[in-house]
Structures are given as structure tokens and as C-alpha cells.
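Once you've had a glance at the structure underneath, I'll fire off some questions.
Yeah, one chain of the complex is gone here, protein chain that is, but the others are all in their spots.
And now, subunit A:
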Amino acid sequence: MPDTAPATGPLIGRDRNWHPPAYTPHYKTSVTRAPQRALVALGSTLTEETGPAFGHSILGPLDNNLILNFTGQPAIGERIIVHGRVLDDSARPVPGVLVEIWQANAGGRYRHKKDGYLAPLDPNFAGCGRAITAPDGRYEFLTVRPGAYPWPNRTNDWRPMHIHFSVFGTGFGQRLITQMYFEGDPLIARCPIVNTVPSADGVGQLVAPLDMNAAIPMDCLAYKFDIVLRGRRQTRFENRLEGM
């Protein structure tokens, strides 16, 4: 089996000490939306080990270009490339999987009817993009750097600049939504959503470094954001497990 063949084995359980817990009271909405009963542990079944597949035919030519993909006229803001790879826990690339992103515009305003922030909409910016990873797991987007914005949590909470990521693996049990932050943003350490992640190392995994080598001179800067999906157990013995 080549090194890059997608894994198909059972999913390895999530490290729930690494992910945010459900109940994180400084992020106030979590208080009434967090289950109180323990999760019922279950080894993965066919249901979680299989998942939807997306072909390149779903993509339009500008789907990963948020600067142009709404009206064809350029959005206003700091032009950046956001690129990286989708990897499994053995650092193997995960090819052919869908990556979707969404974000606010350069002023921190979302094109969403529930966003009433006073910063204006950019008539040429919708704020969504999508891509399918290449054979080496790579994806890239061209966008504008989103602005920070205030939100009604504590009296003066501001989200750091961030891009939301939704990532598919090869199994439905690998579904992941997360957020990418930007190197050096002083709001990161102050954010109660960032701080739902228990460890500093975990937070660091969500901070994209400036990547000058991927920047295009006189055109745009670049940030690198690799995404790691939960792993699958490799079959080392053929013995069938007893029970589930």
C-alpha cells in the first residue's frame, strides 16, 4: 500500500482533553448548550468510518478566491493567501477532501442577516470559499484579512481576526469545524472562545504563522494553516475484535 493511500480503518478515539470541553462558562452561550450527561463511548462503526465524497465538479473556478467570487469586482482589504495541508495524525496528506471557509470582511462585518455590527458590508465580499485538497493534501485560498469584531459576551469582548474552517475527512466521524487565527494578534489571548481550548499548545495549533515565502511580492501576503484530522487505527493483526 503506498504511503499516501487513504486510511480506512477504525477511527481512533478523540482526545477530549485536547479539544474544548462542552461547558466553558466564560463563553456564555455554552452554558445552556452543553450536555450535562456523559457522552456514551462507542468504537467507530461503518457509519463513522464512511463519509461523503466530493468531486472537483462541485467547484466553480473562483470558489477559492474570496476576493473575486461574489461580484467579480475585488473586495477591499489586506490581500492574503491562506494555504496549508490537511493531514492525518501520522502526518500523511489527506487528498480529495472538502475544505470550506467563511469569515467577516476587512472591517469585521459578516454578510449575515443576524449581524448588526455598525461596520459596513463590502459590496464585493460574500465571505465564503471552498476547495478540495490536492493529492498532496494541499489547499489554498485568496482572501482579505478579516477584521476583529465585538460580540455580546462580556461587556467588552472582541473576537480576534479569524477564519472559520469546516473540514471533511474520509469518514463522517472525522468531521471538524475550527477557527484559524493570525500570528501576533493580541486579541487571541483575551478571547473566551479561543480559551475554550484547554492548553496553550492546542491554541497554538490554531494560529497561522505569516509565511513570507508564499507571499507574492507587490501583490499579497500569505499565512500557512495546516489542519490535522483524527487518525484511524491501522490493522496490524487480522484478529477480529470481540464485542464492539
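As a working rule, a residue touches a chain if its C-beta (ideal position, glycine included) is under 8 Å from a C-beta of that chain, and two chains touch if they have at least 3 such contacts; residues count from 1.
In this text, contacts and distances are computed from a predicted model.
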Missing subunit (named according to UniProt) among the choices "Multicomponent Na+:H+ antiporter subunit A", "Sulfide/dihydroorotate dehydrogenase-like FAD/NAD-binding protein", "Oxidoreductase" or "Protocatechuate 3,4-dioxygenase subunit alpha": "Protocatechuate 3,4-dioxygenase subunit alpha"
Residue in contact with the excluded chain [from A:87, A:134 or A:187]: A:87
Contact partner of the left-out chain, one of A:110, A:139, A:182 or A:223: A:110
Missing-chain contacts mapped onto subunit A: 10-11, 13-16, 18-22, 24, 27, 29-37, 39-48, 50-54, 58, 60, 63, 69-71, 87-91, 98, 100-102, 110-115, 126-130, 164, 166-167, 172-173, 175-179, 193-194, 196-197, 201-203, 205-206, 227-231, 240-244
